[in-house]
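For reference, the structure I am asking about is given below.
Every protein chain of the complex appears in place save one, which is left out.
Labels run A and B following the written order; every chain starts at residue 1.
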Amino acid sequence: MSTQDDKAKEVSADGAAGPIILFFILGLAASLVFGWIIFPKLLYSQKKQPIDFNHVLHVEAVEEGCESCHFFREDGSFSGIPKLEQCVDCHEEPQGEDPNEIKFVEDYVANGREVPWLVYARQPDCVFFSHAAHVKKGEMDCGTCHGHIGESEHSRVYEENRITGYSRDIWGKNISGLKKHTWERMKMDDCAECHTTKEIKTDVETLPWPINWLPRPYEKQTGNQARVKTVKEACFVCHK
Amino acid sequence: MKEEGKHKKAKKYGMVINLDECTGCGACMVACMAENNVPFKEDESNKLDSIAWMRVYKLTNGKPYPEAEICYLPRPCMHCEGEHGHAPCVSVCPATATDYNHETGIVSQIYTRCFGCRYCMVACPYHARYFNWWDPVWPEESTKYLSPNVSPRMRGVVEKCSFCFHRYQLAMDKAYLEGRTVLEEDEYQTSCAQACPAGAITFGDLNNPEHKVHQLAKPDNKHGGRPGNPNVFRLLERLGTNPKVYYMSSREWVRQAGDNYINNEDLAKNYRH
Partner (left out) sequence: MKIGRRSFLSFVIGGAAGTAITPLPWKLMDDSSIWSQNWPWTPVPPDGEYSQSNSVCTLCPGGCGITVRKVDDRVVKIEGMKGHPVNDGGLCLMGLSGLQLLYGPTRVKTPLKRVGKRGEGKWEKISWDEAISEVAKKLADIRSNGGSHTVGSIVDSENGTVPNLFKRFLTTYGSPNFMTMPSIQDSYAMTLQVMQGVSAQVGFDAENADFILSFGSGIIDGWGSPVRMFKANSAWKANGKKVVQIEPRLSNTAAKSDKWIPINPGTEAALALGLANIIISNSLDSKKISQSTGFDSFKKLVQNEYGTDKVSKITGINSATIVSLAKNFARASKPLAICGKGQGSIPGSLNEFMAVHALNALVGNINKEGGVWAVTDTEYINWPKPEMDSIAENGMQKERIDGAGSEYPHTKSLLNRLAEVINSGDGSLEALFVSGANPLYSMPGSKAIKNAFDNIPFIVSFSSYMDETASNADLILPNHVYLERYEDVTTPAGLSKPIVGLTRPVVKPQFNTKHVGDVVMLIAKALGGGMADAFSWESYEACLKETLGVKWDILVEKGFEFNGDKCVLEGDFNFYPDAMKSLSDFSPVSIEGSAISYPLLLIPYDTIRLANGYIGDPPFAIKTVEDTVLKGKNSCVEINPKTGKELGLTEGRYASLLTPRGKAKVKVHLYEGIMPGIVALPRGLGHTAYDNYLAGKGCNFNELIGSTEDPVSGFDEAWGIRARLTKV
């Protein structure tokens, strides 16, 4: 009993609050540093693209901009990252002296091996994303979701979430999940942002409802599938 | 009712299965499994845990030899509309993993959303929903034939027929590319309808008078989609689930097998086709 009393006296004698606050602040600071700086570094592994790709150079060389390589196939599907077959059209032999190109020709073209590109914007398997619906029907720009990737001179590092295996681009570079531009995050909420706010022309068929001033619980949309989050009935549109 | 016809009508995809033509060959079942990455195990003879989005049932008329008759009945998901989209399974799902799409009339199932409570399986009167008791295993090279259009399921989720919704999506992609928003009848067909060697399954938009399904079933939308064709019936019609799969048979006993009746019930009075 006596020892405890002694300690209590000691603490009060030292001016009790000081160290406690200090340790509180220390704890706070340490966790902030860990949470904001160390944690993201631990969470993501860094991977280099097999070939450093220069978009600027290529955009200058081709005639139809992005669509020269990233195009729609006749069946409505989107080609995404080009296959070796398309690259070979120009790169049968090295065109310049860039070591990346030489590596590409020697390692991949010569062996007929596809380049294992790491796809920054790859969505998980449960997502069905229609490029045709957004680009053709919705007349959106590639940049709205993909940013100014066409202006990059080097491939940036691909960061992979160690837990989910997703690309960091899905959550966004900012670990807090905040973004400044539309292309900085690709989670479902980000899709919903457009789909809830954007004024999209839609044909709505209302079902018979007896009282006019009461909100109608069921509205049938007929024209398109744009309003994802407003009506709880469109899961299949984006999920498979 | 005034509002009807004012706007463009929503689509209501459905099926008419001709039981006179169905031979019970099982091609629809396999066409479905192959299309939708349905898993399989070594022993599939316990039909309670054997996942078959489309399952062919064998009905008998219960009479002794040689008056016995059999009829096969393929059962996909009925994509019930209920009243205004209140499908039995949709209203019980606590996870919003299944919903009713008013635009196509298709009841979805989102596997990553499902947490496996199986309320929907209890609610479904057609046993159209199946639970993944185990993680699916594809032997050796077999993952090579998996279709990228349908995501493989994991242990602990419920799955069911989607009317090959991904085919609708892909057909729409093509349509958008060509500047269209409307699909032709043959642009969107389910895998089972396409494969049926007997041509017994017809698939299309029940709301579109030009589609064959509409002409065969003659659905009466004012009365919960009841068939206007006297040879056409739906399963458990009287539950009011308003299913979108219609069956056609020239045999009286087969049509009666589609619902439950009290002995000596006056059918003409209680049940109108």
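Methods note: contacts are C-beta pairs under 8 Å (C-beta built on N, C-alpha and C of every residue); 3 or more make two chains touch, one makes a residue touch a chain.
Because the structure is predicted, anything quoted here is derived from the model rather than measured.
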Task: Touching the absent chain when the full complex is considered, from B:142, B:181 or B:260 - done: B:142
Open item on the list: Touch as defined at the start, partner being the missing chain; which of A:25, A:62 or A:102 qualifies?
Closed with: A:25
Open item on the list: Can you tell me which of B:64, B:179 or B:209 touches the chain that was removed from the display?
Closed with: B:64
TODO: Against the chain that's been left off, what residues of chain B make contact? List them.
DONE: 20-21, 23-27, 29-31, 33-35, 37, 40, 42-47, 50, 52, 56, 58, 60, 62-66, 68-72, 112, 135-136, 138-148, 151-155, 191, 194-200
Open item on the list: For chain A, which positions touch the chain that isn't shown here?
Closed with: 7, 11, 19-32, 34-36, 39, 43, 73, 75, 77, 79-80, 83, 124-126, 161, 163-166, 171, 175-177
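The definition used in the following text is that only the chains that are shown with their structure count from here on.
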Open item on the list: Centroid from C-alpha atoms only, then distance chain A to chain B, rounded to Å. What do you get?
Closed with: 36
Task: Complex contacts: residues of chain A adjacent to chain B - done: 72, 74-77, 124-126, 128, 130-133, 136-137, 203-208, 217-225, 231-237, 239-240
Task: Residue ranges of chain B touching chain A (in the complex, touch as defined) - done: 1, 3, 6-11, 84-85, 96-103, 106, 108, 110-113, 149-152, 162, 165-166, 169-179, 181
